[in-house]
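Below is one structure, written out as structure tokens; the observations come after it.
One protein chain omitted, others in place.
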Amino acid sequence: MLKAYLIKRALMTIPTMLILLTIIFLIMRVLPGDPVAAIVGTKAPPEVIQSVTRRLGLDQPYHIQYINYLSDLLRGDLGRSMIWGRRPVIDEIMDHFPATLELSISAFMVSILIGIITGTEAARKFRSKFDQVLRFYGILTYSLFIPWFGIMLQLIFSVYLKLLPVGGRIDPFMEPEKITGLYLLDSILTLNIPSFFNALSHLVLPSITLGVYISGVFTRTVRSNMLEVLRKDYITAARARGIPENVVVYRHALKNAFIPILTMMGLQFALLLAGAVLTETTFSWPGMGTFLLERIMYRDYTTVQGTVVFIALLIVSISLLVDIMYAYLDPRIRFR
Amino acid sequence: MKCLLNINELKVYYFTRRGVVRAVDGVSLNISRGEVLGLVGESGSGKSTLGISLLGLVPPPGRVVGGSIIFDGIELTKLSADEFAKIRGRRISMIFQDPMTSLNPLMKIGDHLMETIMIHENIPKNEARERSIKALEEVGIPPERFNDYPHQFSGGMRQRVMIALAILLNPDLIIADEPTTALDVIVQAQIIDLLNNLRKQYNMSILLISHDIGVVSEIADKIAVMYAGHLVEMADVDVIFKDPLHPYTSALLRAVPLIESKYEKLYYIPGSPPDLVNPPKGCRFHPRCPHATDICRTREPRTVSIEDHIVKCWMYCDTYE
Partner (left out) sequence: MKRTPLSRTIIPPLRKIRRLNLSEYWIAISGAVIIIVVSLMAILAPLIAPYDPIETVGDSLEPPNTRFLLGTDNIGRDILSRIIYGSRISLSIAFLASIISMIIGASLGLLSGYIGGTFDTTLALIMDSMYAFPSIILAIAIAYVLGPGILNVTISIGIVYIPVYFRMIRSEVLSTKESLYVEAARAIGASDRVILLKYILPNVTASLPVVFSLNATDAILIEAALSFLGLGLPAPTPDWGFDLKNGYHFITAGYWWPVTFPGLMIIITALGFSLLSEGLSEILNPRLREV
């Protein structure tokens, strides 16, 4: 039964993916902007414009372009970069993806830590002053402008206190040997302690910036789910058995609240990526966001399109993954 | 019999936005060791609040505002959270109304039991496991179901699990709040039988809370009747059935469908329970009482006792004062 559910869920990603790809196609090709002008500028000589148009297949009618676009993607071909030796876009993305992944994971951990503790305590002290303050915290983080928050942290911790680097992912020549592309993990695997601390010091501020940004949503989600779970009969029943309050809250209740929280977190992955783009540019973090904007500046049209497609793929797969995890975590689904 | 639990003038109020709900308003009662006290009343009479207050688990915005609960010499209302946690589950345990929602859906049945043992007693895991299996067997659940999840059990089976959890540490007192209400009739009888057997076996006291005086009478030694936050009558079970004093108790008894009385139309009590934010002046039952007089509408009756028979009604105050 579980298998059937998972297969059904996996099949459901196909229309979603197709729609996203179509939307991207529409934006990149059909919107009144001119991709060729975006690449070579409006003042380029006609023959240059013509050759670029042909190279991109933009002289074909839309439906042919659309079919070509989809069939390329189906073969796993995201196209080739228009600058720097026409490297396959997927290779370039893979160069930058681990940086984004590393930042996302650590920011996620920061936000989960903040979210779970504050959300749970707010639910326990429902309607107290503390609850009100946390509510404002949630509203505030929703309105947080990442670049500004990042810059403030840079000013305080890097410029004035000189504790942490302003930006970048690691100092030159300090990169650990590449295994996974995640510097922290790689430096542990190769027992490269200086690299580890160097990479960690670079990671702190961006992770806090991005982590705080998404923690507000987590706080809210955790709080509302915990409020609901804490009112359940089995929580009262657990207390009635003499289970200490902290165990009741953090083991019984949190575990039950966690499944809906997990689903919410799957949805927040988009928010995480959105925040990552801004965090990366603020901290010169060489991830996909920085990469995307850099290529936008270089007018590398195919790479921009490829990166956006990749992000779409990533989102769809993560949400699938979250659902699979959900199915495994909840015995009511697992044993159905 | 030795007195195990002594509740004196207990007051539990809920402080809601609408006003103060006086759910339990000055109730006194005793439970002896090995005794089963049936606490009956309509929903909203405060009987469940009374039950949960014995465990110190009155949900906010409610709290105990007055009176005392002395359990085996311990004043429960003055205990700290930690001290109370040591009593819950070990010395006083509770069975809840809805077995479908009273078990943690993410925990295996066996883990519920093992966790409870290991919180209260410092024993190795395999010993806790053995005792858990034994407790399950005692309520009629085979050991192979130890690792099942609650959703794999029927309602009656889950209630058996709840009972196993309640008797697990051999407590002195079990509070059973409507333990059979959510179950169908045949399972109800089985659960009542089970409780009755266990109680004889372990000499435990039970506070059996129910809206159904018929169910309660099957195992209770004594019956207490609550109405709108007040205890209106308390006596031995056969006394209550033979000679109910309070008009509300009589009404309750007439609402019980008895097989012998099938020729009689099933009786129901006219009117509805009062709003406890603004309870009626005088006797709280007077708007629904067929015998209400002027004094009932203005002054609250005293509680009088005739030997072991306690009643809170003006009809008896005059006669026996």
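We call the chains A and B, going by the order they appear; numbering starts again at 1 in every chain.
Keep this in mind: a contact is a pair of C-beta atoms (placed from the backbone, for glycine too) under 8 Å apart; a residue touches a chain by one contact, two chains touch by 3 or more.
This is a predicted model, so every value here is computed, not measured.
Visitor: Touch as defined at the start, partner being the missing chain; which of A:Ile139, A:Leu163, A:Ile179 or A:Leu321 qualifies?
Guide: Selected residue, touching the omitted chain: A:Ile139.
Visitor: Pick from B:Gly34, B:Pro61 or B:Gly214: which residue touches the chain that isn't shown?
Guide: B:Pro61
Visitor: Of A:Val40, A:Ala107, A:Val222 or A:Ile311, which sits in contact with the chain we cannot see?
Guide: Touches the omitted chain: A:Ile311.
Visitor: Which residue from A:Thr118, A:Gln154, A:Ser187 or A:Thr219 sits in contact with the chain not drawn here?
Guide: If we include the chain that is not displayed, A:Gln154 is the one touching it.
Visitor: In the whole complex, not just what's shown, which of A:Leu74, A:Leu191 or A:Met297 touches the removed chain?
Guide: Spelled out, the listed residue whose C-beta touches the missing chain is A:Met297.
Visitor: Just checking the interface: what residues of chain A touch the absent partner chain?
Guide: Touch with the absent chain occurs at residues 15-16, 19-20, 23-24, 27-28, 31-33, 35, 38, 139-140, 142-148, 151-152, 154-155, 158-160, 166, 267, 270-271, 273-274, 277-278, 281-282, 292-293, 296-297, 304, 308, 311-312, 315-316, 319.
Heads up, the rule we're going with is that only the chains that are shown with their structure count from here on.
Visitor: Contact residues on chain B for chain A in the complex?
Guide: Spelled out, the residues of chain B in touch with chain A are 52, 55, 57, 59-60, 81-82, 85-90, 93-94, 96, 98, 101-107, 115-116, 119-120, 149, 151-152, 162, 165.
Visitor: Considering only the defined contacts, which chain A positions touch chain B in the complex?
Guide: Per the touch definition, chain A meets chain B at residues 126, 231-234, 236-245, 247, 252, 255-256, 330-332, 335.
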